[in-house]
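A single protein chain has been removed from this complex, and every other one stays in its place.
Each chain gets a letter, A and B, in the order it is written, and its residues are counted from 1.
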Amino acid sequence: MAHPEERLAELGLTVPEVAKPVAAYVPAVRSGIHVMTSGQLPMRGGELMATGKVGGAVSPEDAVACAQQCALNALAAVKAEIGDLALVKRVVKVVAFVSSTPDFTGQPQVANGASELLGRVFGEAGVHARSAVGVPVLPLDAPVEVEIVVEV
Amino acid sequence: MAHPEERLAELGLTVPEVAKPVAAYVPAVRSGIHVMTSGQLPMRGGELMATGKVGGAVSPEDAVACAQQCALNALAAVKAEIGDLALVKRVVKVVAFVSSTPDFTGQPQVANGASELLGRVFGEAGVHARSAVGVPVLPLDAPVEVEIVVEV
Partner (left out) sequence: MAHPEERLAELGLTVPEVAKPVAAYVPAVRSGIHVMTSGQLPMRGGELMATGKVGGAVSPEDAVACAQQCALNALAAVKAEIGDLALVKRVVKVVAFVSSTPDFTGQPQVANGASELLGRVFGEAGVHARSAVGVPVLPLDAPVEVEIVVEV
């Protein structure tokens, strides 16, 4: 099977620089057989790709792209912790928080932006359990926040 | 001790069909000694038992019944992953997301619908850590979403 970063390259993507540690928390922690990431925002090149709520200022399509970027940033956090994404045996869990207007109920479709990227990068090993929920607001007014747990 | 499915039968309940895998995620994943489920909605017979927000269109009583159904669906997801609920050594963690009007603060009572079912089914082994929080909206406008982690 191709290396996860080769899969990303086929999608025209690369592992971004990991966001610098802030205060008393870090992008990811390894504990036992798991690496758990912090909640990742759709930062790209140091800026949020979009701000606002899905169903309002942010379209569902843009939110899908944001969720993919969150997953990409989560992979960067995992790579920074373990050195090589090929060491990932399984993506175990994804939680997607979607900043939503009270009538927007398409959180699963938004979260698919993250889930499908992980499936493309890791194949069968990328298939995970997932929760997707609406929230009223996220840090920096981001539209999506995604955290992942992987087995190494 | 009685088999968990016998306990369910005493409550007039059975393990439902597990919701089919959707896209790049699955109802549950086993990793190490844990099985983590996806967020479960109160689907029964292929339909949501209720839609809307607790404190609004959905009464607290109906929300408790929804939370119980979410837990039942989570057990179905666990059973589909490990084959037999008697292999569950401990329910470790429950997270209940309750779609809430901004002034509804009874999320713990709603979440008890899930927690008490797990306690009845597994006895001491069903006693878990839990978080219950309000959210503004959930997938498909469901009133409750519950995810669980069990040790096997």
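The working rule: a contact is a pair of C-beta atoms (placed from the backbone, for glycine too) under 8 Å apart; a residue touches a chain by one contact, two chains touch by 3 or more.
The structure presented is a predicted model; accordingly, all values stated were derived computationally and were not measured.
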Chain not shown, touching residues in chain A: 21-29, 31-32, 36-39, 53, 95, 97, 99, 135-141, 145, 147
Residues of chain B (touch criterion as defined above) contacting the omitted chain: 32-34, 90, 92-94, 100-108, 112, 115-116, 118-119, 126-136, 149, 151
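Here is the rule we go by: only the chains that are shown with their structure count from here on.
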Whole-Å separation of chain centres (CA-atom averages), chain A against chain B: 24
